[in-house]
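A protein chain is absent from this complex, but the other protein chains hold their places.
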Amino acid sequence: MNGWLVAALVLLAGGLLPALWLGATGPAVRRLIGLQLAVVVLVPELILLSMAFGQSSYLIVPVVLVAASFAGTLVYTRLLKAGG
Amino acid sequence: MSVLTAVLVALGILVVIGCAVRAAAARDDLVRLHMLAPVTALGVPLLGLGVAITASWTWTTGTVVLIVVLLAVTGPPLTGAIANMIAATEQEDR
């Protein structure tokens, strides 16, 4: 149990839980904000975890997460709006 | 982990947690949306700086800087797109 892991656990409890709650209640628009918040919280969480594991090669995952979530959120804003 | 790194990482985590809690507690969707910006522009960069100081000039630092820059660049367009969608939805409701 090192300092990075403690930081990751704190971020998991304090940051990811509100984001998940936001992403699981209300209409689709509010859930989309929750999804975006979850991505933004998950990126530092993954950085902290790869530091905790001591594996810098794991850092490719948050890079791909940022890029893929950009495309995914644009798809959502496009299709949810067009569908009414 | 040095003291400076610990302080920077702790500050970054505090900013992220504060914004997430306030976003969940807010009543208006636009107020929730405003809580995304401090995370991408302040919280994650602080944390990334802490990691960069520990790792010094290695690939770790390079990748973390790439992540921070990507997140800061993609944040505002996404916020704008979601805000447009909220505005369109509210107009339909009226």
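The letters A and B name the chains in turn, as written, and every chain counts its residues from 1.
The rule we apply is simple: a residue touches a chain if its C-beta (ideal position, glycine included) is under 8 Å from a C-beta of that chain, and two chains touch if they have at least 3 such contacts.
Just so we're on the same page, contacts and distances are computed from a predicted model.
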item	value
Per UniProt, the name of the complex member that is left out, chosen from "Putative MnhB-related membrane protein", "AzlC family ABC transporter permease", "Acyl carrier protein" or "Oligopeptide transport ATP-binding protein OppF"	"Putative MnhB-related membrane protein"
Partner chains on view for the chain not depicted	A
Positions on chain A where the hidden chain makes contact	1, 5, 8-9, 12-13, 16, 20, 23-24, 26-28, 31-32, 34-35, 38-39, 42, 45-46, 49-50, 53, 55, 57-58, 60-61, 64-65, 68-69, 71-72, 75-76, 79-80, 82-83
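Quick note on the criterion: only the chains that are shown with their structure count from here on.
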item	value
Interchain centroid distance [CA atoms averaged], chain A/chain B, Å	10
List of chain B residues in touch with chain A within their complex	1, 6, 9-10, 12-13, 16-17, 20-21, 23-24, 29, 32-33, 35-36, 39-40, 43-44, 47-48, 51, 54-55, 58-60, 63-64, 66-67, 70-71, 74-75, 77-79, 81-82, 84-86, 88-89, 92
Residues of chain A that touch chain B when the two form their complex	2-4, 7, 10-11, 14-16, 18-19, 21-22, 29-30, 32-33, 36-37, 40-41, 43-44, 47-48, 51, 56, 59-60, 62-63, 66-67, 70, 73-74, 77, 80-81, 84
